[in-house]
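With one protein chain removed, the remaining protein chains of the complex are shown where they sit.
Just so it is clear, A, B, C, D and E label the chains in written order, and each chain counts residues from 1 on its own.
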Amino acid sequence: MILHKLTTSPFRDLNMQHCLQRLGESDGVLLTQDAVYALIHQDIREKLNALSGKVFLLEEDADARGIEANGNVEIIDYEGFVELTFKFNKVVSW
Amino acid sequence: MILHKLTTSPFRDLNMQHCLQRLGESDGVLLTQDAVYALIHQDIREKLNALSGKVFLLEEDADARGIEANGNVEIIDYEGFVELTFKFNKVVSW
Amino acid sequence: MSSFSLLVTSAPFSEQNAYSAYRFALAAVQAKHTVNGIFFYQSGTLNGSSLQLTPSNEFDLYAAWKTLASDHKVPLMVCVSAASKRGITTAEDAHDSDNPHYSLTAPFESVGLGELAVLMKNSDRLVQF
Amino acid sequence: MSSFSLLVTSAPFSEQNAYSAYRFALAAVQAKHTVNGIFFYQSGTLNGSSLQLTPSNEFDLYAAWKTLASDHKVPLMVCVSAASKRGITTAEDAHDSDNPHYSLTAPFESVGLGELAVLMKNSDRLVQF
Amino acid sequence: MSESANTLAIINQSAPYGNSNGQESLDMAMAMSNFAQDVSLFFIEDGVLQLLSKQAPENIDARAYHKTFPALEFYDIENIYVCRHSLESRGIKVSELCIDITLIELHELPTLLACQQHVMSF
Partner (left out) sequence: MSESANTLAIINQSAPYGNSNGQESLDMAMAMSNFAQDVSLFFIEDGVLQLLSKQAPENIDARAYHKTFPALEFYDIENIYVCRHSLESRGIKVSELCIDITLIELHELPTLLACQQHVMSF
């Protein structure tokens, strides 16, 4: 029950791939900052779509960058981000 | 005649791949700092070996990290780094 | 309600992380959670510099941290060893090094890593930015 | 002999880039080349902080920059706009902002980006770190 | 091709907002142009994301510096090159960008850099 917080673009570094390789069954993924560009990265987007219900998008960061939610991504704001940390047992920042 | 200076690990980000995709015929590649780990990255090492005579390794950074030259990489120290900038017309830092 | 500690390891302005931490902390206190403290480590210690002059057309994160601290009694703790090597120094550092100048002032506090251990012990969640 | 300008955009200690720039500059002057100037931009401006207290078991890059400047007459130029928002401020900034403290002192100079244009015009090579 | 005096290429490869590279690169470009450098801009990889019209950085209290791009022509910065491959891999159409640009292929970057005196990268 880990929430994996991502902040960097998957076009630039391999953080997201390293995280997804080590995802536990009941873990979740939160896309923040430049990690919201995952939704326009074809390979990564497919991997995220396969994690239905476990992928969250920080609205403020997505709106800032002009990125729209697609697939089964759940949109949350900072208030939702705070609450999300309690739906999981801990947060790992990549 | 561009010298491409790389500083980050190809296991961590995609800088080196982005650079190699855009390499001109008479360009060179200089591995510094964490970019010296390119020599233990199987895919990247093969690409660099194909660039015989155009790949340079900064000795101080490689020695610090315990990485040994292999293939056709030319080892240079900081003095050689300075001279290398004149064998090429300009330096691009990735 | 629940309690948080935040660990901020990134410089202000140059990266978005410190700003994101601020927004998270603000959302947490607005939702009536407790933020036991915000601990600044590595380049995060640069958030504590009182010498930052933010241009008028940019968000003043330093002022925002101070307002957060005063409005919601959130301690702002700066790791002394990570800070001093980066030029984030206290009046005491200045005295000891015979430099008339320093950069860290209240409400930011200079503390050791032991304070982070105390924060974590008393917090339901640790979130790193 | 030939001439260089160096552009340093990375913070000291947190990343190796600034140290690498120093080593390059030293090697260049030892080979009798001219380093017209070292220009500090973005987080690189943090190299100019006179408040940095380097632990005795670590390399003191700030002292090394100063020695390079005095031994080889290499100008150390810090971009004023990038610096001041990061808390790298001069006596003049301090006066203007009613803060008694500042962090940028000689041999580091606070300059505008125009100085970089002049450096580049007169240099055979620009190398960024 | 040979180098022309006082020419500067600035390569932009960072996404906006996550770090300050984009904004400080634009500051650099405008200043260098003011000081008589002939500036060309290259947007490659995540750098192309800076040029999207539909951005709203006020959501994260960041400066909407992308609104300055259309003013670059008044700074005599007219050579703006964008990597076609980088746009396509991100599913971005040229019509989504906030300025007129010149598309380039991967292999054109070294060719175009050849005629520049100096190069910076952000």
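FYI, contacts are C-beta pairs under 8 Å (C-beta built on N, C-alpha and C of every residue); 3 or more make two chains touch, one makes a residue touch a chain.
What you see is a predicted model; the values in this text were computed from it and never measured.
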Of the chains that are displayed, which are in contact with the missing one across the whole complex?
-> A, B, C, D
In the whole complex, what residues of chain C lie against the chain that is missing from view?
-> 7, 9, 41-42, 81-82, 112-114, 116-118, 120-121, 123, 125-126, 128
In the full complex, chain D touches the hidden chain through residues 13-16, 19, 23, 57-59
The missing chain sits against chain B at residues 7-9, 11-12, 33-34, 37, 40-42, 59-61, 63-66
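Just so it is clear, only the chains that are shown with their structure count from here on.
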Both-way neighbours, i.e. chains that touch chain C and touch chain B | A, D, E
Out of every possible chain pairing, name the one holding the most C-beta contact pairs.
-> C-D
Same or different: do the copies chain A and chain B touch each other through matching residue numbers, with over half of them shared?
-> same
Chain A and chain D have mean C-alpha positions lying a whole-number Å distance apart equal to 39
How big is the gap, in whole Å, between where the Cα atoms of chain A centre and where those of chain B centre?
-> 33
For the pair chain B and chain E, the C-alpha centroid-to-centroid distance in angstrom is 25
Which parts of chain C, given as residue numbers and ranges, touch two or more other chains?
-> 13-14, 16, 20, 23, 58
In chain E, residues with contacts to at least two other chains | 17-18, 20, 45, 60, 62, 117-119, 121
Spell out all pairs of chains that touch, sorted by label.
-> A-B, A-C, A-E, B-D, B-E, C-D, C-E, D-E
